[in-house]
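Taken from a larger complex, these chains appear in their original positions, while the remainder are omitted.
So that you can tell them apart, the chains are marked A and B in the order they are listed, and the count of residues begins at 1 in each.
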């Protein structure tokens, strides 16, 4: 893939031209963390992607799938990475992402905690250069589609509510995914109001849930045994539509991360959210 | 059925002995109301039950499935009813039920609004006489089983929550069925506490629902197009159990009413709730 126009062609070793055109060379930043480890494992199972470099600030003599974990970003350049997956923390990413932009290496970023100001800075750093950047708060394709479909459906129903279900150690309610879903549905709905809440007597205060933007009621269930699940329910005369998403473990991020690695060359600049990569 | 020991054998016309042994003779009080009309229709479809009398205070020249609707309770005695189904209002039932007890006619009662004092009075009225009484706030067998199963399961899980879904004209939240379910689960659970709520930050106040007895969280959804539905979710290490009940229309009461008519002869005295008729 290094031979493609938007990759750094100067880093392409002549002796291996045929081989490198078959696979995308991927590095992982934060390779020692939980998500980073999962990414390394997932890359190993995909024949079109190749793990060629791994970096972790805490690394000491660790080898992942045949790759020595390094402690310095330059390992990504030395390994001639096409793309680096970054699952670190906001502070680290503020340093690594501009470095990747400068070195012409695409960045697929799952690191959380980046602000709107950070995004502005990244747009400046990546500009219209050869390296592209994908920032996705959620790489679970099923969750990304659920949110998008909720948005598309919102204008056509009279009522809508969200129920999210999480394990019994989650301290915030509702989940960030539920809040984002409600925000996007409200924006898609625009000025058309939802049907009014018929409730006159709330026998148990809070029974009708929390009220999000545009009046969408959101309910949060905390249940031992469950992981992360969400229902978006929309109703109209004589019918309802339910969009249900289930995450069974953090591996659910991996198909989205791999898809990001494969399609980032087609998406110049900084993209926020996996949606645009899904063509919807 | 009038020939059975616990029916008023003296009201059994000798000329019809053979016939009456095949079917149960049923009257309907409140035959002109919505529920009463449905009961008349449902009786008509069951070959083991026979609609022989119908009473409604507002009746004027109405004939239901070949039966002239009368305005006086004595029509039930004249038609030699084994059992009368009463779907009226509390005030009317306070008069009709003692009358039925006195005339040795079983009473299957779906009328709502009767108090604990009313039940005490009914126990006195029916005593250990030949007539029995079934008072059921909910005749939907699926709902009755859901509540009973929730009660049976409650001791074996760490967490439990209830979500009920109703049409968008319901003014109280949560529903009476949800409140009853929570009460019974709490009682079955006894002193063993549920797992503690992990929530530290309720982003939308009310998101975690209303809190019922013993700390069971209850959520109420109001949705155009839906009718009446409830999920009871119980969770433990690595697993969950969901009891889901759907009522699609008020006909859902009918199988329970017919079952009540068929089994009331076996249940002396006053029975509250359909559960005991289901042998669970």
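The rule is short, and it goes like this: a contact is a pair of C-beta atoms (placed from the backbone, for glycine too) under 8 Å apart; a residue touches a chain by one contact, two chains touch by 3 or more.
These figures come from a predicted structure and were not determined experimentally.
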{"item": "Subunit count for the whole complex, all chains sharing one sequence, 2 displayed", "value": "4"}
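Keep this in mind: only the chains that are shown with their structure count from here on.
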{"item": "Fitting chain A to chain B on CA atoms, where both chains share a sequence, rotation angle to nearest 5 degrees", "value": "180"}
{"item": "Whole-Å gap between the CA centroids of chain A and chain B", "value": "50"}
{"item": "Chain A to chain B touching residues, read off their complex", "value": "157-159, 161, 163, 165, 168-174, 179, 195, 197-212, 217-226, 233, 235-240"}
